[in-house]
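Here it is, the structure in full.
Excluded from the complex is one protein chain; the other protein chains are retained at their positions.
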Amino acid sequence: MKPVLWALATLTVGLLAGLLGLLVLRGAGDLSWGFLLGMPAAAGRAGGIWPVLVSTALLVGGALLAVLPLGVGTALYLAEYAQDGRLVRLIRTLIEALAGVPSILFGLFGFSLFVVRLGWGWSLAAGSLTLALMLLPTVIRTAEEAVLAVPRDLREGALALGATRWETLRRVVIREAAPGILTGAVLALGRALGETAAVLLTAGSDLGLPASPLDPGRSLSVHLYILATEGLSEGRAYASALALVTAVLAVNLTANLALERWRRP
Amino acid sequence: MKESRPKLETVDLHVHYGGTHALKGVSLKVPDRSVTALIGPSGCGKSTFLRALNRMHDLVPAARVRGRILLDGRDVRRLAPEELRRRVGMVFQRPNPFPMSIYENVAFGPSLFGAAGAELDALVQQSLERAALWEEVKGRLHRDARGLSGGQQQRLCIARALAMAPEVLLMDEPCSALDPGATQAVEALVRMLRQEMAIVIVTHSMGQARRVADQVAFFQGGRLVEVGAAAQVLETPARPETAAFLAAE
Partner (left out) sequence: MTDLWGRLRREAAVRAVLLLCALGASAAVLLIAFFVVAEGWPALGALPGARWDPEEGHFGVQAMVWGSLAVTGGALLLAVPAGVGMALFLTEVAPPSLALVVRPLLQSLAGVPSVVYGFVGLQVLVPAIRRALGGPGFSVLAGACVLAVMILPTIAAIAEDALRAVPVAYREGAVALGATQWQVVRRILLPAARSGLITAVVLGLGRALGETMAVMMVTGNVAAPPGSILDPVRTLTGNIAMEMGYAVGRHREALFASGALLLAMVMALNAAARRVGR
């Protein structure tokens, strides 16, 4: 049994290494500051990806802005105020169900509501709000864990002095839980960067530099998709892929390391 | 006691757990067809010693075992661990039946070595009879073993060990999770089995040691302090530490 399992593990780790190696090998050549900061030309066959980076940043930033208040608020309610009962169980079930919804369906929903019915058209705003919904379960889960991890005696100390629940939360608990909550946000960021289908259906794929939230925009993942499937430029596709993977892995690594440190100091 | 070669013997046995020196130079002879009881305060190394005998420490990466363990005069490290454990069986402190039927529990060991069919059926029945459990379970061999009472589960574990036809049986406080009635049944079993094999039993009860043991070994702080005939050690111990321990019990 042992040699088979060793071979399997080597294969799996090798797969990851091979994947990254391939991207570096074929993509590092095109990956330069000029590429990152330059404007695209010939529909992406040449030139840089600056508008794509801007769109991605706005998209993801907007998503985090939308999801954090709602997600952390929900987590606070579940961790601090909710009593075990039918309502709370229902809430948890529904949030768990949300986590299981395939990403394409978020895209359909975002398209139907924001792009069509609200009349925004393909827009960064539509994309951000759709992404925010996708990130909601992750943010709620990590924020709740962070809040629950705050030791009871800290809370009890504040309550014993006559503070209300909210005052205790605001001035003691949240401060303690902040690193954990932030880490959750960073994890969500990583997921948002990698999302393609839902973004394609809501933010569109326009290569222009967006000027307002109602402008369409192309995220890095969508750009990679288009370059790849339309065969526009292999070098630039690899470079885009490398940039994307680097960003996502760096973000995830930071978040996971921080989570480990914070869970087991 | 007879002067023939001991069934099981340790020579200057040391066990280290990570940084702790859990067993310090224990040399003990276990004669065949007898019961040796290991007594001593908590954490004195009796269980550590017992588990060294069937190389259970191999499972723990942080454990290091030095010294010699001889089965019928041969070093046990020359044997494959699976072979050693076939010949030296173990019963644990808390009954640990597998999540399977009564039949499958007893059949498990022999089936590892290829037993099957009618031969296996006979072996299962025989083992359950030797463990004085057959009458109680013969009608429900294929029901889940976890449905049995605590005492029955422990006798099942004994039957499971007996199915391997062991030459030595190691018992780690087998009655500590059982009520007095079940304890009595197990002690009766031990007295019967000693006619066929060597038994080493860790016990917290001096009464139990008095009732079943031929030889008693007193451990303290990882060392073997005193060993001798049961009556002698329990009534008139030679060492002051032993006397102090017995007085406190």
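Chains: A and B, in written order; residue numbering restarts at 1 for each.
Criterion: a residue touches a chain if its C-beta (ideal position, glycine included) is under 8 Å from a C-beta of that chain, and two chains touch if they have at least 3 such contacts.
Since we're looking at a predicted model, the values are computed, not measured.
**Q** For the full complex, which residue in B:K7, B:K46 or B:R85 touches the chain that was left out?
**A** Reading the full complex, the residue touching the unseen chain is B:R85.
**Q** Among A:V4, A:A42, A:A160 or A:A211, single out the residue that touches the unshown chain.
**A** The one listed residue touching the chain not shown is A:V4.
**Q** Given the contact definition stated above, which residue among A:L19, A:A46 or A:L65 touches the chain not shown here?
**A** Of all options in A:L19, A:A46 or A:L65, contact with the hidden chain holds for A:L19.
**Q** From the list A:V52, A:I140 or A:V186, pick the residue that touches the absent chain.
**A** Considering the complete complex, A:I140 is the one touching the chain left out.
**Q** Which chain A residues touch the hidden chain?
**A** 1-2, 4-6, 8-9, 12-13, 15-16, 19, 22-23, 69-71, 73-74, 76-78, 81-82, 90-91, 94-95, 97-98, 100-109, 111-113, 133, 136, 140, 164-167, 190, 193-197, 200-201, 221-222, 224-225, 228-229, 234, 237, 241, 244-245, 248-249, 252-253, 256
**Q** For chain B, which residues touch the unseen chain?
**A** Interface residues of chain B facing the absent chain: 54, 56, 59, 61, 81-86, 89-90, 92, 94, 96-99, 108-109, 112-113, 157, 160-161, 164.
Definition applied: only the chains that are shown with their structure count from here on.
**Q** Just curious, how far off is chain B from chain A if you go by their C-alpha centres, in Å?
**A** One centre to the other, that is 57 Å.
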